[in-house]
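Apart from one protein chain that is not included, each protein chain of the complex appears where it belongs.
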Amino acid sequence: MEALTQRARLVDRRPMNWLERIYLWEIMKGMRITLRHFFKKKVTIQYPEQTRTFSPVFRGLHILNRDEEGRERCTACGLCAVACPAEAITMEAAERLQGEENLYREEKYAAKYEINMLRCIFCGLCEDACPKDAIYLSETFAPANYSRKSFIYAKDDLLIPDPVTQPEEYARAKGLIDKVKNSKS
Amino acid sequence: MQLLFWLLTLLTLGSAVMVVYSKNPVHSILWLIVTFFGISGHYVLLNAQFLAIVNIIVYAGAIMVLFLFVVMLMNLNMTSVGIKNKWLTFAGVISGGSLMLILVAALKDASEMRSQLAMHTGDIGLINNLGMVLFKDYVLPFEISSVLFLSAMVGAVLIGKKSENELVNQ
Partner (left out) sequence: MTLLAFDWAFTIEKAILIAIIISISLVVAMYATYAERKIAGFIQDRVGPNRAGPFGILQPLADGIKLFFKEEVTPNPSNKFLFILGPSLAMLTAMMTSAIIPWGGKIELGGRMVDLQVADINIGILYIFGVVSLGVYGMMVGGWASNNKYSLMAALRGASQAISYELAMGLALIALLMLTGSLSLRTITDQQIHNNWWNIVYQPLGFLIFFICSLAECNRAPFDLPEAESELNMGYHQEYSSMKLGFFLFAEYINMFISCTVIATLYLGGYDMPFVDESQLSGITALIVGLLALFGKTFLLIFVFMWIRWTLPRFRYDQLMNLGWKGLIPLALINMVLTGAIVLFMMK
C-alpha cells in the first residue's frame, strides 16, 4: 500500500538481536531522545497571561446582535430553538409596543431569551438558522462557575453592547464578530 | 561502658520477653528485630563491629523480612491461639532447658575470652582478624557449612519446581 505521508514507519517484527536483548544500548538510545527534548522549545502557553489565538471558525459563546442604531435584531421567530439539536435555547416572544421602535427592529421581539450553556454543544446551527442575523457564535467560551444555574445565560448576558450608548464596548465585541464574519465569506 | 552494657542487656532481654508475650505475630517479629539490635549493640561493645553489622544485615535485614513476609501473607491477626497441651509444654521446657545447659557449658570455657574483653584489647571481631581465623583455622567447617547451605538452596529450588510440574500435570 502506498504510504500517505512520509512519517509512516513499518513495525520491525524481526526477533531482537543481541544488542537489543541486553537492553542497555536501547536505553541509551531512548535517553538520547529524551535529552534532545530537554533542550527543545517548550510548547507551554502561560494561560492567564498568554492566550492561544483561536481558529477564525471557532464557535464559542453566543452573542445576540444589534443593528447600527442599537436595536435588537432578534424577532423571536424560534427557528434557532428548533434548529438546536441539544434543545438549549428557550425564548418567549412579545409584541413591540408604541415607543419601543428604538429598542427592537421588528414588531415582535424576544422578551426572554435563554441559552443553557451546559446543554449547548456549540454546533452553530442556531447561527445558520437565524434569518435576521441576530445570533452569532463568538470566540470566547463560557467561564467556569460554581452552580448549574449560572450557566443558563439570559438575554442580558447574551446581548451585544449598544453601539449608540456604549460605542467602546460595542467595538470591542464587534471586533470578534467581524472576524467570524470575514472567515465565513 | 558499664551503663551502656546494662541498658543494652535490659533492652535485649525485655524485647526477647516481648517476643514471647506479644499476641500479634507481627509484633513478635518486630520485637525480635529489636532483640537483634540489642545483640548487635553488645557486639559493638565487644569491639566486634563486623559481627554487629553482619548480624543486622543478615538477621534483621533479610531473614526477619522473610519472616514478616510469611506472617503478613498468612494474615495471622491474633486469631491463632497456642496449643494448650501439657505434654507439649513439658517437652518444650526440657528441650529449652537442655539448650540453655549447653550454652552455659560452652560459655564457661570461654574464660580466655573474658580476660581479653576486660582488657579491651579483644579485636577478634574486626574484619581482618576474623577473616584470618575463618579462612585459616576454621576453613573446613566453614566450607562444609557453605556446602550445607548450597544443598539446602538446591533442595528448596527442587521443591518449588516439583510443585509447579504437578500443577502442569493436573
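So that you can tell them apart, the chains are marked A and B in the order they are listed, and the count of residues begins at 1 in each.
Here is the rule we go by: a contact is a pair of C-beta atoms (placed from the backbone, for glycine too) under 8 Å apart; a residue touches a chain by one contact, two chains touch by 3 or more.
Every value quoted in this text rests on a predicted model; they were computed, and no experiment measured them.
Only one residue from A:G30, A:P56 or A:P131 touches the chain missing from this view: A:G30.
Checked against the full complex, the one of B:L3, B:V20 or B:L140 touching the unshown chain is B:L3. Considering B:Y21, B:F69, B:F90 or B:F149, the position touching the chain not shown turns out to be B:F69 (whole complex). By the touch definition given at the top, chain B reaches the unshown chain through residues 1-3, 26, 30, 33, 49-50, 53-54, 56-57, 60-62, 65-66, 68-69, 72-73, 126-127.
Listed for chain A, the residues touching the missing chain in the whole complex are 24, 27, 30-31, 33-35, 37-38, 40-44, 46.
The rule is short, and it goes like this: only the chains that are shown with their structure count from here on.
Annotation: 73 Å between the Cα-based centres of chain A and chain B.
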